[in-house]
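Dumping the structure here so I can ask a few things about it.
A single protein chain has been omitted; all remaining protein chains appear in their positions.
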Amino acid sequence: MAFLSAHFVAIVFYVLAVLAVAGGVGVITFKNPVHSALSLLGTFLAVAGLFVLRHAEFLAAVQLLVYAGGIMVLFLFVIMLVNVKRVSPESAFLSRRAPLAVIGGVVLGALIAFGVLAGSLGRRGGGAAALQTVQGHVVGNTEAIGWMLYRHFLVPFEIVSVVLLVAMIGAIIFGRKDAGLEGRGGRMEP
Amino acid sequence: MIGAMHYVILSLILFVLGVIGLMVRRNFITVLMSLELIFNAANLNLIAFSDRLGNLSGQIMAIFIITVAAAEAAIGLGLIIALERLKRTVNLDDANEMRG
Amino acid sequence: MKFYNLIWLIPLFPLAGAAINGLISNRMGLKKSFTHTVALIGSGLAWLWGWTAIIQWMADLGTHHTVIVTLYQWISGGTLKIFGGKLAQATVSASFQLDSASAVMVGFVTFVGFLIHIYSIGYMHDEEDRPYARYFSYLNLFMFSMLILVLGANLPVMFVGWEGVGLCSYLLIGFYFEKNWCASAGMKAFITNRIGDFGFILGIFLTFMVFGSTEFVKIFPVAAAHPQQYASWATIIGLLLFVGAMGKSAQIPLYVWLPDAMAGPTPVSALIHAATMVTAGVYMVVRCNVLFRIGPVAMLVVAIVGGVTAFYAATIGMAQNDIKKVLAYSTVSQLGYMFLGAGVGAFVAAIFHVVTHAFFKALLFLGSGSVIHACSGNQDMRKMGGLRKVMPTTYWTFMAATLAISGIFPFAGFFSKDEILGKAFAAGKSNLNGFGWVYYILWFLGIAAAFITAFYMFRLVYMTFHGEFRGTEEEKHHLHESPWTMRFPLQVLGVLSIIGGLIGIPKLMSGHAKWNLIERFLDPVILPIGVGAGHAEAAVEVTRHAVSPGLEWLLLALSLSIAIAGILVARSFYYGERAFEKPRRFTERHPLLYKVVLNKYYVDEIYQATVINGVVKLARILWEFDARVIDGIVNGVRHVTVGTSFVSAIFDLKIIDGLVNLVATIYDRASHYFRRLQVGFAEGYAMVMVLGAAALLAIYIIF
Partner (left out) sequence: MSLSQFIPFLPEIFLAVAGFTLLLAGISLGKRGARTLSLLAVGSLAVSAVLIWAVGRPAGGPHTILGGMLFVDTFAVYFKLLTMTASGIVLLMSAGYLERSEYSPGEFDALILFATLGMMIMASGANLVSLYVGLELMALSQYVLVGYFKLELKSNEGAVKYFVLGALSSGILVYGISLIYGALGTLDLGEIRAALTVTHTANWTLNLGIILVGFGMLFKVAAVPFHVWTPDAYEGAPTPVTAFISVGPKAAAFAMFLRLFLGAFHPELAQWRIVMWVAAAATVIYGNIAALTQDNVKRMLAYSSIAHAGYALIGIVAGTVMGLWSVMVYMLIYTFMNLGAFGFVIMLETRGYAGELVSDYAGLAKRHPGVAAGMLIFMLSLAGIPPTAGFMGKLYVFSSAVEAGYVWLAVIAVIMSAVSLYYYFRIVVEMYLKDGEADEPAALVQDRWLDAMIGVCVFVTLAIGVYPAPVVGIAQSGMHALGLG
């Protein structure tokens, strides 16, 4: 019990880390996209847990709501819509190139890891307290983020709303069936 | 003690998994999931650094990354539907009319 | 009004003409009379303005005064750090320069250009309205570019003209684009020139980095004042600039485009590919003579390339049957003479030869155009003959030019060619820069080329104008003298070919240095090199006195007799009752000599055993045995076997073609492999990106 309480954070980290990596491996190895999606959900949840561990409660909530709630549903919806089983019965992998791809990815990762391990990070700051403080007052993480977001990062916040609008337009354009354009074989004629 | 370096290594693993997934999977939907892995990896870094540095802007960046990732997922899924309508497939390597 | 302060207007007149003809006449299909009036006014005004400006400049300021007219600051680039850590203003102005070198060039370019405009009216009269307008607009555009080239006061402005003439030449070569080979000839011309141009561009960069400026009046005095300090840079710059000149002036190995360029209309060949554009390289070398003089190696390279080209191209000229091809190789050969002159330090003689050559070679081309015109477009000399009776004006003017190019006293070519050869001999005798023996060899090549030149030119005259007509009856019926618009330029140029040499009578003959007008005129361009020049400059000085008058007379007599010998050989081979008999009988009676000199099979065998097999093996080993290379080589073999060329076979055109193709093939292959990276599906692309990123990261971490 003493061990558990002394190393509680570490234990939770490792459990979540293993979960996240397992989910990631699952995403890229499961043949069935539905299984991949479920593993991805596992990764999302684990990452959300890790956020909490690093005092980012608001981000954890966003991660759950947007990723697990929103994006995941979208994925499953599309998987059902296009009926993947029917359209891709053969191998899920580009088997011929897979070894090269794995080697390439691992080499890239190793190079970055080498660099990061050889380098150093910035100075240690005020820890969790700093993430919950606004102008000297201790508030919650959510409030602190809200303060930052609307006081300092207003411009990106506004721009990102346009990004979402563009995404919406895109999704509509690609998703909708155009009665007028169907059946023309996709060729443009004057 | 779990330091930021642990997080960096974890995020790197997720990053590499995402990159590999992008290269080996034929299915567009799975490729899109791999992309989400990459974005999650970056977020994990940002959150860990933010906590270590006692600086909120990393969390803010993460919020924007999540939002943009959602937007990209929407467009990507839209493209999947359009591709499926045109070619009856969601395999990326079937979209290979143009080359050279 | 001071015309010389408005020299920038000179190129603008033809530009206006080009714009009107190109944009209005061509579009609306206006009448030919309108078109050529506009074109004539454009080039005529340039001529009048140019000459007036020159005369006024000489009268008011004297030839030692350089007029620079700056329009505006063209390139502005702030302050730059140049070699040696100095700072320099990176500015280039759109400025034009009138000094004796540009005056000579403007003088004859505008004049010959105008004459050829007149000639074109007659020559192109069969064209329809629109192509006619297009032709004249290109021709005017060419005049514009050439004048920019000549008048530019710095290297970048010169480069504008340099590229401009290349473009116009390209457009005009391809003028008859109904024929596919014209198109490829145009392409070849442009690409070959472009290879040279990269040397020019690098030369400009380097000039700026070394001198902090590209203005002629700023760099040359500096270089001349500190010859030792700049010697090594000057050599490199000189070589780079000379690469450009090799392309533009068709020297080995970049000469391949010029014979093909004969696909264009004949007046174009006369103007661009004989009289003006191709001499731009010579002009540039003379312009930059200071750099070459303080960089002896660059000068030696110029001399070697020039001398070898002069000889080599002349040998090919002997064997051609296409009248324009003979003239084309002759042009390459004469350009070689000019570079030989520049390379031995006879810069004035080089320009002198540019001028006389412009007269007689333009005349030869125009004359051949007249002949082709009469023969209904036929260019094969074997189907001509006896034209002397039908077209006397053409014949006599052609004869004048032929005598001039052969170097017969007192025709124009005699003086300029002899001066170059004399200087080459002097360079050898005085051991210029320590390369005396090389210069002796080059002098010998020059003498040999003079013999061959006389031979092939008279071969051409005898085959074309003497004997009986060998074409069809129908063609014979059609034979006629050309209209006056074509005859008039012939007559003018004929007179100039006869007396044009008088502007450069050597001191030896007149007894007074002042009678060598062109040398006096161009003297300001040849800047004196400052003290500390080392043996290089001293040697140039020595050459002036290396040859005694007696020896000089001997050399003179030698080159004259060599030329006459060439004519006599040609006469015995191709003239009179037994024309064409003698070459054959000669062959039968002297089989051994024939084998040594003339036997194409013998040379062919050496060539087959060494060059071809070697290249083929190389091709096999180095490159993926590409069909094109082999094609080029096979063509080469066939050409050599079937053709009549003899010595030239060693470096036959087709082999050079094959090599050019080889380079093209390398690019083609590379392109092919590069395109394979573009696999066509997204995951593959992602893989390229990831592997590339890993490679770049590895490079970063390693370095």
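A, B and C label the chains in the order they appear, each numbered from 1.
Everything that follows uses one rule, which is that contacts are C-beta pairs under 8 Å (C-beta built on N, C-alpha and C of every residue); 3 or more make two chains touch, one makes a residue touch a chain.
Remember, it's a predicted structure, so these values are computed and weren't measured experimentally.
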Displayed chains contacted by the hidden chain, counting the whole assembly: A, B, C
In chain A, positions touching the absent partner: 112, 115-116, 118-123, 125, 151-156, 158-160, 162-163, 165-167, 169-170, 173-174, 178, 180-182, 184-190
Hidden partner interface residues of chain C, rising order: 22-23, 26-27, 72-78, 80-82, 90, 94, 134, 156, 159-160, 163-164, 167, 171, 174, 177-178, 180, 182-183, 186-187, 190-191, 194-195, 197-198, 201-202, 205, 208-209, 667-668, 670-672, 674-675, 677-678, 680-682, 685-686, 688-689, 691-693, 695-697, 699-700, 703
Contacts of chain B with the absent chain, listed as residue ranges: 4, 8, 11, 15, 18-19, 22, 28, 31, 35, 38-39, 41-43, 45-46, 48-50, 52-53, 55, 57-58, 60-61, 64-65, 68, 71-72, 75-76, 79, 82-83, 86-87, 92, 95-100
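Following the convention adopted for this analysis, only the chains that are shown with their structure count from here on.
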Intercentroid distance (Cα basis), chain B paired with chain A, Å: 6
Multi-chain contact sites of chain A, meaning residues that touch two or more partners: 94, 97, 101, 104-105, 108, 112
Contacts with 2+ other chains: residues of chain B: 19, 23-26, 93
Chain C - residues contacting chain B, complex: 675-676, 678-684, 686-687, 690
Chain A-facing residues of chain C, complex: 683-684, 687, 690-691, 693-694, 697-698, 701
Chain A residues within the chain C interface of the complex: 94, 97, 100-101, 104-105, 107-108, 111-112, 114-115
